[in-house]
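Only one protein chain is missing from this complex, and each of the others stays in its spot.
For chain A:
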Amino acid sequence: MSLTGSTRRFSPLVPQENAGQFFSSGHTNNWAVLVCTSRFWFNYRHVANTLSVYRSVKRLGIPDSHIVLMLADDMACNHRNPKPATVFSHKNMELNVYGDDVEVDYRGYEVTVENFLRVLTGRLPPSTPRSKRLLSDDRSNILIYLTGHGGNGFLKFQDSEEISNVELADAFEQMWQKRRYNELLFIIDTCQGASMYERFYSPNLMALASSQVGEDSLSHQPDLAIGVHLMDRYTFYLLEFLEDIHPSSKANMNDLFKVCPKSQCVSTPGHRTDLFLRDPGSALITDFFGSVRKVEITMETINLTEPIHSFR
């Protein structure tokens, strides 16, 4: 069983009374926009963070065509990487999150504030290929994950520019006005991350951050062979949490809010749910991290006149 390929499991036939749950959230497709904004070898952990979330999201069912992955630097092929073509998230190299089928949509210097906002709002030049577009509609649930170096009210892109929390809030409002999302989950793992969701004002947004204003998000563990910190604490525990989630899991957002308490993270993770119209307890993890599989339940028996050969 490959670590990164999606595992096909057939949902067992559930009683009719539980069928309603499948359509309770109101979304019909899932998208993910995963962004790592730092470059340079010593920011290895930000790329590892993003790739960990990418891996979880793919494993839970979102296909590459619905993921926009933006990595500001190439750690796997960096000259300083003692294990070329790998990016590890655990020390002792247990888990290679780079895998062998990663699809990076925006790479290197293409990861800029302008490109990020254009992806969100859909204002891309006509020549942009499909893989670089966020083709969401009003029934899409979008997961947006940002990581890098940040401060009070801004996130640094590429060591030379910043995106402010006001710009981000306005971008989300544009998305709402253009009906580009049904519900949006925003996760940010940077220093003072909570400042980035302070200014949101559009409906149906839920946000999580790894630290409050005035706090630094800390990195998790250094690897003594590679010589860098492999992950940030918040995303490390988030990954651990997500490894236990499978496509039919019933875990909800309240469990996600409990990830990485202060004792493990040192910083205080925060969340914001006042703009979210549903109760967070009724929003499943798989509503954002997984992909909807529409299941039609039929109560009548269908008689097949001829045997059907299944082609595998």
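Heads up, the rule we're going with is that contacts are C-beta pairs under 8 Å (C-beta built on N, C-alpha and C of every residue); 3 or more make two chains touch, one makes a residue touch a chain; residues count from 1.
The rule is simple: contacts and distances are computed from a predicted model.
From the set "GPI-anchor transamidase component GPAA1", "Cell division cycle associated 4", "Phosphatidylinositol-3,5-bisphosphate 3-phosphatase MTMR2" or "Hemoglobin subunit beta", the protein name that UniProt assigns to the chain left out of the figure is "GPI-anchor transamidase component GPAA1".
Looking at A:37, A:81 or A:147, the residue that reaches the missing chain in the full complex is A:81. Although one chain is not drawn, the whole complex shows that of A:108, A:227, A:261 or A:281 it is A:227 that touches it. Think of the hidden chain as still there; on chain A it touches residues 40-42, 77-82, 84, 222-225, 227-229.
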